[in-house]
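A protein chain is absent from this complex, but the other protein chains hold their places.
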Amino acid sequence: MFTAGIDVGAKAIKVVVLKDGAVAVRRLGLTGFEPRESTLKVFEQALREAGISRKELAFVVATGGGRKEVDFADGEITEVGGAAKGSVFCFPTAKTVIDVGAEEGRGIRCDSAGKVVDFEINEKCAAGAGAFTEAMSRALEMPIEEFGALSLKSTQAIPMNAQCAVFAESEVVSLIHAKTPKADIARAVHDAVASRIVSMVRKVGVEKDVVLIGGVARNVGFIDAMNRSLGFDVIVADDPEYIGALGAALVAHESVSHGRKS
Amino acid sequence: MTAEYWRWKEYNWRDEAIEWRNGGVVSAGVDVGSVSSQAVIMVDGKLYAYSNMRTGSDSPVSAQKAIDWAMEGTGLGLKDIHFIVGTGYGRVNVPFAHKSITEIACHARGGNFMYGPRVRTILDMGGQDCKAIHCDERGKVTAFLMNDKCAAGTGRGMEVFADLLQVPIEEVGDLSLSVGEEPEPVSSTCVIFAKSEAASLLRKGWEKNTVLAAYCSAMAHRVATLLERLGVQKEFAITGGIAKNRGVVKRLLDELKVESLTTTYDQQIAGALGAALFAKALHEKSKAN
Partner (left out) sequence: MLAHYGYKDGSGDYFIVIDTDRCLDCPGMCIEACPAGVLDRIEDDYGDSVAAVAEGHRKKIKYSCAPCKPTGGGAALPCLKACSPGAMTHSW
């Protein structure tokens, strides 16, 4: 029995197809300017990879900020709902989930069934999410992966005064003119975002095990900064950007298993 | 990007009719902002000379350049100025100043000079901040709110849009007013997200001027909500670089349902002018003691 979860994010669309409740396919595509078209494209690619047609999908659940674009979905779930569900599936001992995407950062407390107990969101401000590190990596003219890795080579912490991505970009340019080592700049940038995310998560309370998901969890510099800010190492999910879609797919599976759709 | 759409004209000015050598009090104020710097020189409390330029990567150097440019052609040297007050973000950026005073106090004082003692609410829309100030008839601050954390509602935010749309920043306001029907404002407050939204609108076939109108409208609304937190007490006046953007100003005044006072002085020098007035008062106080 096949079910699917579709996570329409600000930057990328993630699709997870489950076969009898186990992951069969994961696919990702950029959202771009036409989210509806991009969603269909990634969805159809996933179906092809799974070797099934749409009719063979028993249930589809949509999630993410753009979930309304998935007009063929059978159900929907909030981002925090999908994040909690997917994280606990992968890590049954997870009590706190930190989900950092391109435009939003979320702190979630969950129970052992993957239900959301409490949550807090950093939204509508680029400084509190992945858009911040991405903007700075552009200012330094290097790919985000390189930028993150470079931050690990920093030899000293430097202060970052700007709390806005636009002002921080100007500050980074000034630091470059002042010949500040790029590795130190990179670390300051990652520390700044991590500090904002951790402050936000502390509002819901940090209880171990803490799992980090979302596209920004692929950034090694960000993970390091998070660990230092929290004072311990977070568990980083494999394929972290898919966990929301996985959660949605699991909800789809449960809906069928519990007979919510014939 | 070869053209620099964010670039605006730098300039200096002086009043040839004033002779500083006649023994009057020569005072100066230097306002080093994140984006622009101004230096104002007064003789006996009358505006004598000033400069307005972009702040460089080194603030103390910018402060020196600003005062040098204001002094150009006057025959003045720093030693001829009786008292200098420094202001702007950071405040320690004017090493040759005798004292530093906050930009809030300086803008209130300068606004009072430029707009007269009836002004009670001053809105300063600067390069990297937005200030709302209440003052009394002497230009003393009775309430203030400054937002320098977020680029929305600041000159830098507007520069990002001018750059995206490839429109020289000094033309943004007028072009935004040339649209027939007022569009929905851009929905994101955040400049980074608003920029993506604007790019998407352009792809959908929106005209540049309409996108400019949508952004000016969003900026005006945001500034209005900031001001409303303080309340607008008449008379109301606007200073700072964005005061010259008719597209934002008109929409702002429409939303607030209030008129703003006019002035013959350059709206970008309010901070430096206030600082120069403080300098004169401090010099006279020190002579009296």
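Going in written order, the chains are labelled A and B, and every chain counts its residues from 1.
To be clear about the criterion, contacts are C-beta pairs under 8 Å (C-beta built on N, C-alpha and C of every residue); 3 or more make two chains touch, one makes a residue touch a chain.
It should be emphasised that the depicted structure is a prediction, and the values quoted were computed from it without experimental measurement.
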Considering the complete complex, of B:189, B:239 or B:263, the missing chain is touched by B:189
Considering the complete complex, of A:74, A:120 or A:241, the missing chain is touched by A:120
The listed residue (B:53, B:105, B:198 or B:219) that touches the chain absent from the view is B:105
Answer key for A:23, A:52, A:200 or A:235 versus the chain not shown reads A:200
Listed in rising order, the chain B residues that touch the chain left out are 101-102, 104-105, 134, 140-150, 152, 188-190, 193, 222, 225-226, 229-230
Listed in rising order, the chain A residues that touch the chain left out are 118-120, 122-128, 161-164, 195-196, 199-200, 202-205
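Note that only the chains that are shown with their structure count from here on.
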Whole-Å distance, C-alpha centre of chain A to that of chain B, is 40
Within the complex, chain A is touched by chain B residues 34, 57, 128, 149-151, 156-157, 160, 188-193, 199-200, 203
The chain A residues in contact with chain B across the complex are 33, 103, 124-126, 131, 135, 163-167, 170, 174, 177-178
